[in-house]
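Omission of a single protein chain aside, the complex is shown with its protein chains in their original locations.
Presenting subunit A:
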Amino acid sequence: MAHYSQTAAQTNALDRLVTNKVPRGAFKKIRRHWQLYILISAPLLYFILFKYVPMLGVQIAFKDLNAMDGIWGSPWAGFKHFQTFFEHPNFWNLIRNTLVISLYSLIVGFPAPIILAIALNELKNGVFKRAVQLITYAPYFISTVVMASMIILFLSPRIGLIDHIRTAFGFESINFIAKPSMFSSIFVLSDVWQFMGYGAIIYIAALAGVNTQLYEAAKIDGASRLQKIIHIDLPSILPIMVLLLVLNMGQLLNVGFEKVYLLQNPLNVGTSEIISTYVYKIGLVQANYSFSAAVGLFNSFINLLLVLVANFTARRVTGSGLF
């Protein structure tokens, strides 16, 4: 090896380049890049404070929290709060409402962006295609509060757009938002309206990446447009579909609190009360911390279970999972 006059640091760096040798020992590696560790300390502190400390805080679900003793000092209560929740007359109603809304969302909301992306993929690039793309994902930027108020305005019996259309055709006027049976449809269909375009972006990108030789070969073999969609398009977006499905499964019980809460009213509460709105009302409005934390923990636990099952199934069926 040639010898140059160089500083220790330079020798080190060169050494690493030439022999691909990484300095041994954790301490040495950290000292070498101490500035990066300073840099990462603030965000790490963020994750500890706002993500991991609350995880320790779930212990209040097993305690009888009182203001005097705080989280750590309050006496243990075992599974008392969980038992109260399971025996609560509202328990099955909450579970059913949550599952109905989330499964309905999954069944209707999951394929919608895929269909839109495949349809768009069939068009040649042009004004119409760009207009559809630009306009379909504009609603994504509407805030939940505005979205909820739009829903209420459009569905209201007096000035609502839907009602105008119904009465114009001679149907009777209906106060949709006050009908418990309509709540899940209102929630899911408005979600499709708002997020279909945005959800399609990812699939459009995947479809744009498909090797064009595949289409040419299929064309020569006499494949129809529909056959190309089924045998080329769908398999090429399958990995992303699986990934998003696993992620969605993990959120099954986390139905968007914000929109449900905003659309809730005393008349539809029978079907619109879900676990997260219940946790909010019992916990923060009525300050029943321990019981509410137990309900929340039950929710998190089921979610965790669902994401693990979904991931396992995805791995078994398609050979690729999320982790």
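Annotations for the structure displayed:
Here, a residue touches a chain if its C-beta (ideal position, glycine included) is under 8 Å from a C-beta of that chain, and two chains touch if they have at least 3 such contacts; residues count from 1.
Basically, contacts and distances are computed from a predicted model.
Selecting from "Circularly permuted type 2 ATP-grasp protein", "Protein translocase subunit SecD", "Carbohydrate ABC transporter permease" or "Gluconate 2-dehydrogenase subunit 3", the unshown chain of this assembly corresponds to "Carbohydrate ABC transporter permease" (UniProt protein name).
Of A:Val242, A:Val279 or A:Ala314, it is A:Val279 that touches the chain left out of the display. In the full complex, the hidden chain is touched by subunit A at residues 7, 9-10, 13-14, 16-17, 22, 26, 29-30, 33, 35-37, 39-40, 42-44, 46-47, 49-58, 60, 71, 116, 119-120, 122-123, 128, 131-132, 134-139, 141-146, 148-150, 152-154, 158-159, 161, 163-164, 193, 196-198, 201-202, 205-206, 219-220, 222, 224-226, 240, 243, 250, 257-258, 262, 276, 279-280, 283-284, 289, 292-293, 296-297, 299-300, 303-304, 307, 322-323.
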